[in-house]
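Below is one structure. I have some questions about it.
A single protein chain has been omitted; all remaining protein chains appear in their positions.
First chain written, first letter: the chains are A, B and C, and each begins at residue 1.
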Amino acid sequence: MALVLTEEQNLLRDSARGFIGDKAPVAHLRKLRDTRDETGFSRALWKEFAEMGFAGVLVSEAHGGSGMGHMEAGLVMEEIGRNLTPSPFFATAMLGATALNKAGGARANELLKKLAAGDLLLALALDEKSKHAPSKIDTSAKKSGNGFTLNGAKTFVVDGHVADLLIVVARTDNGLTLFLVDPKAKGVAIERTVMVDAHNAARATFDNVALDADAVLGEVDGGAAILEAVLNVGRAGLAAELMGLSEEAFARTTAYLKDRKQFGKAIGEFQGLQHRAAHLFCELEVTRAAVMRALQTLDEAPEKAGPIVSLAKSRACLSGDLAVREGVQMHGGVGMTDAFDIGLFMKRARVAQELFGDAGFHADRIARLRGY
Amino acid sequence: MALVLTEEQNLLRDSARGFIGDKAPVAHLRKLRDTRDETGFSRALWKEFAEMGFAGVLVSEAHGGSGMGHMEAGLVMEEIGRNLTPSPFFATAMLGATALNKAGGARANELLKKLAAGDLLLALALDEKSKHAPSKIDTSAKKSGNGFTLNGAKTFVVDGHVADLLIVVARTDNGLTLFLVDPKAKGVAIERTVMVDAHNAARATFDNVALDADAVLGEVDGGAAILEAVLNVGRAGLAAELMGLSEEAFARTTAYLKDRKQFGKAIGEFQGLQHRAAHLFCELEVTRAAVMRALQTLDEAPEKAGPIVSLAKSRACLSGDLAVREGVQMHGGVGMTDAFDIGLFMKRARVAQELFGDAGFHADRIARLRGY
Amino acid sequence: MADIETFRRETRAWLEANCPAEMRTPPDEENDRCWGGRNWKFKSEAQRQWFEAMRDRGWTVPDWPKEYGGGGLSKEETKVLRQEMRALNCRAPLDSFGIWMLGPALLKYGTDAQKKEHLPKIARGEIRWCQGYSEPGAGSDLASLQTRADDHGDHFIINGQKIWTSYADKADWIFCLVRTDFSAKKHEGISFVLFDMASPGVTTRPILLISGKSPFCETFFDNVKALKSNLVGVQNKGWDVAKYLLTHERDMIGAMGLGGGRPLGQVAADAIGVENGVLDAPVLRADLARLEVDAWAFQLAMERAVDLSKAGQSHPAYSSFLKYYGTELNKRRHELTMSTLGSDGLEWESARSQEGDAPRAWLRTKANSIEGGTSEVQLNIITKRILELPGA
Partner (left out) sequence: MADIETFRRETRAWLEANCPAEMRTPPDEENDRCWGGRNWKFKSEAQRQWFEAMRDRGWTVPDWPKEYGGGGLSKEETKVLRQEMRALNCRAPLDSFGIWMLGPALLKYGTDAQKKEHLPKIARGEIRWCQGYSEPGAGSDLASLQTRADDHGDHFIINGQKIWTSYADKADWIFCLVRTDFSAKKHEGISFVLFDMASPGVTTRPILLISGKSPFCETFFDNVKALKSNLVGVQNKGWDVAKYLLTHERDMIGAMGLGGGRPLGQVAADAIGVENGVLDAPVLRADLARLEVDAWAFQLAMERAVDLSKAGQSHPAYSSFLKYYGTELNKRRHELTMSTLGSDGLEWESARSQEGDAPRAWLRTKANSIEGGTSEVQLNIITKRILELPGA
């Protein structure tokens, strides 16, 4: 596949860019943050996302979705990144939809329909350690009658405090199993955690939570395969978000370099800054190619996507980190003020890096796959 | 101890700088290289080193040396680095003398006397792998009658093809033992390896070499402690050499920045290069402090020197590498020519980095010592 | 050397006897420092005791002359005192821009009367100072400042605006750069004056930072009167004083590179776990090891800078090296701290995270390479004054 957007993808990107930039620019995040909004995003806007076909971007038309692909979902994530928009798009439309798609079955299909209509919010409860480690799962679901008893604690659950259903990764007798858990069930405790980026996250604890047999998503002990698909989609989505975020931070920085004057000239005239800006441009271009190929691979050969997705996330973390660090430094004093937006980009970049594995995690993963 | 030179040390440095800069500037190395000199250094010059007291810098006056210290030895190494001087100073006056000092005893003392007079060349045969790994010793010395039988192969033996005696590290029943081996003994094969930096190195193989009991340096199975002392001195010495080499490369580079004109001005007027040069200056200053403290510690509390020596070697590799890379790049095309000296600095820096552990090896060692 | 060892022994004994246990724990950056000043309220009895004990020996400023409230110690003794305080983890008894910045400038450029008036109040923590340097249009290009001071015989009338005035809302007095000659070249019409922040016409407005904290202010001067007896140095030659003072500020900010608290490698070992002797996050571990190498070496470079200075071998622009390297190192340390803490380090509001201690500290470090002259300005200074490259 050529590493350029198709005509349709260009149109979609333009429409997403116009829509999100218009309805949810950085000021939208500021308002939610400063009013300490309880939901953490705009439910009305999410309905509009659904009407645009974005909520069901990964849901087939048969199940009420728009049946687009990962490349298209990535374009939406990119615009979300550009505008720092808090949205259930990641947890629900990317992670949740992928889990349901992969699990299949009547209940999953029914949920997909609601999801695509913007009427169902999901949250993945996976990590238990402060560093992403999908292999370190202590949460357990023990057989109990027809169902299971769930015990454990999860952290960094995006949208955990607003989700209608949690998708909980737990250890069962012979592997991992995914469970759909009602957050209002007895024994479930959810604590919203206010994060540095003012986006949603929560901790969840499960204290002898009783689950019916039909809480199982997919097969018992068959959770690892679903989880791998969900992580691939999530990681590529975060890479796309970081890409959009980085490019916007970079655009604001170069604009500032042209505008700000010191020593009688624009600071962008100083070669010291010029060379750093040009280097950053190159890093972003390199990342973009990796992110595009990762999204394409999810559409075309998802079973092979693991390494290329790790590449994309690793690169997006590296260049995103550089973009916001250079952004704040080149903005100088005003970059340090809360009144200026560039610091918000730095905050979100830090969280998006940490989520589902940072640059080092994914570089390590690639090295392991390569046998060294 | 203050991290400045004493009056005496300043005098010694000036005298070493004058002497080595005069007798063995970079042209000296070129001549040895281009004539494919069989010895690889000037024996006449080594006699003069001895007369200056440099051969016996680490040998006590009681044993015919000048009884100076590691700080002083480091100053000589620094000037050797500045001039890329091929010299037995490292293998004989630093490694060999330390091994003999640490082993003690009548034979060692006698050898020290010859060494200080410039009449004995030693070479340490330690590494067996292509990456420095003093714990990976397969060379074995098996008890045999009153003596031992030595088998194994060594690489990267500095001055191995000219040494009067090899100091061979071998595994014995309950540890490591150091042996003094005559390179002309039956079963010993020495192959000189011509290296990128045109300094001496050799491979040595030992095929059932019969050793007398008195070939043991120090105690049987007691080699590890001697070896540790030798490695500490050697690593600190290489750090000092790299320091001198880096500063000279940097001085030549800033001179070129002032001299070379492009686009109608000196290239040193371009801020892109200015900031990189200023950064390099800082890296060298940081390294210098670490190197000085390592040498001081060898004089004052050698038993504690392990970590600080690793710090010095790690830093000297990092900043030395940066200095020569920036040096060649900033010299542009002429920097690529064999006729210009800067490339010789790059070559020697590469070898000095690899010898006794590179920046990564020593950073890893520090992390292990710190428990992570 | 016998004398200095005696001094060391006695100092250690005195510190052990006089530094309360509470003052030997690492201070919380925001809440535990002692800043002094007219309106100062001690945070605890231990803080008061420790401050007063040190003040009474002149050891808030150990190397200042005794006549100005200092301890009159030699450089060697001062170094020993600092070493012994560090060995016991003693907190600084008094933090103060007066000590770090104004004091050294007054010692060099002040009149006798100015020294007698201001230095003891600094040493005794009676007056808290702030610094009026940057302006909205004069950041890295500080010398282009526009705050004007009109000459009215025995006093100036000052009008203009400053920005990034740390703790201006809490300070008693300000040392301030003003333009006293608008016709001269930009470096040559600047003067260095001191005045009371309680003077009519002074207003301050805090600036909220990305860390959610607000140590900085915008400060406005509307016909503020400043006596000429508080002009430091020569009128229109204030740039010399400013530059001298900046080197002291740089030393102070550079010292951030030293870090402090628990070694990050051990924090990581606890948070992430160790397998086969190495941290269970191999790429992060390599970064931590490299940070440790550079940070340890930089600590030695700071020590060497003091030794060079004592030996009279220090280059006057050496502080730019320390400032540049120390602040960049500190930023790197906090980036790696965030990577080490993972999602726990991202919480912004919770008792568990001490209200986002780690992320707020991380964000605050981003200012290190901007305040007191940006990293780029330090590199320019090194280029010009140490490397002597052309056109810098």
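Brief remarks on what is shown
The rule is short, and it goes like this: contacts are C-beta pairs under 8 Å (C-beta built on N, C-alpha and C of every residue); 3 or more make two chains touch, one makes a residue touch a chain.
This is a predicted model, so every value here is computed, not measured.
Within the full complex, the residue among C:L231, C:A289, C:L322 or C:L379 touching the omitted chain is C:A289.
When the omitted chain is restored, the residue from A:H28, A:R293, A:R325 or A:R348 that touches it is A:R293. Listed by residue number, the positions of chain B touching the unshown chain are 127, 129-132, 155-156, 193-198, 201, 261-264, 267, 270, 272-273, 321, 325, 328-329, 332-333, 335-339, 343-344, 346-347, 350-351, 354-355, 358-361, 363-364.
What chain C contributes to its contact with the hidden chain is residues 275-276, 278, 282-283, 285-287, 289-290.
Remark: the residues of chain A touching the chain excluded from display are 2-4, 254, 257-258, 265-266, 268-269, 271, 274-275, 277-279, 281-282, 285-290, 292-293, 311, 314-315, 318, 359-360, 362-364, 366-368, 370-372.
To be clear about the criterion, only the chains that are shown with their structure count from here on.
When chain centres are set by their Cα atoms, the one at the greatest distance from chain A is B. With centres defined as mean CA coordinates, chain B is found 52 Å away from chain A. Each chain gets one centre point, the mean of its Cα atoms, and the points for chain B and chain C are 42 Å apart. Listed for chain B are residues 271, 274-275, each touching two or more other chains.
Residues of chain C found to touch two or more other chains are 376, 379.
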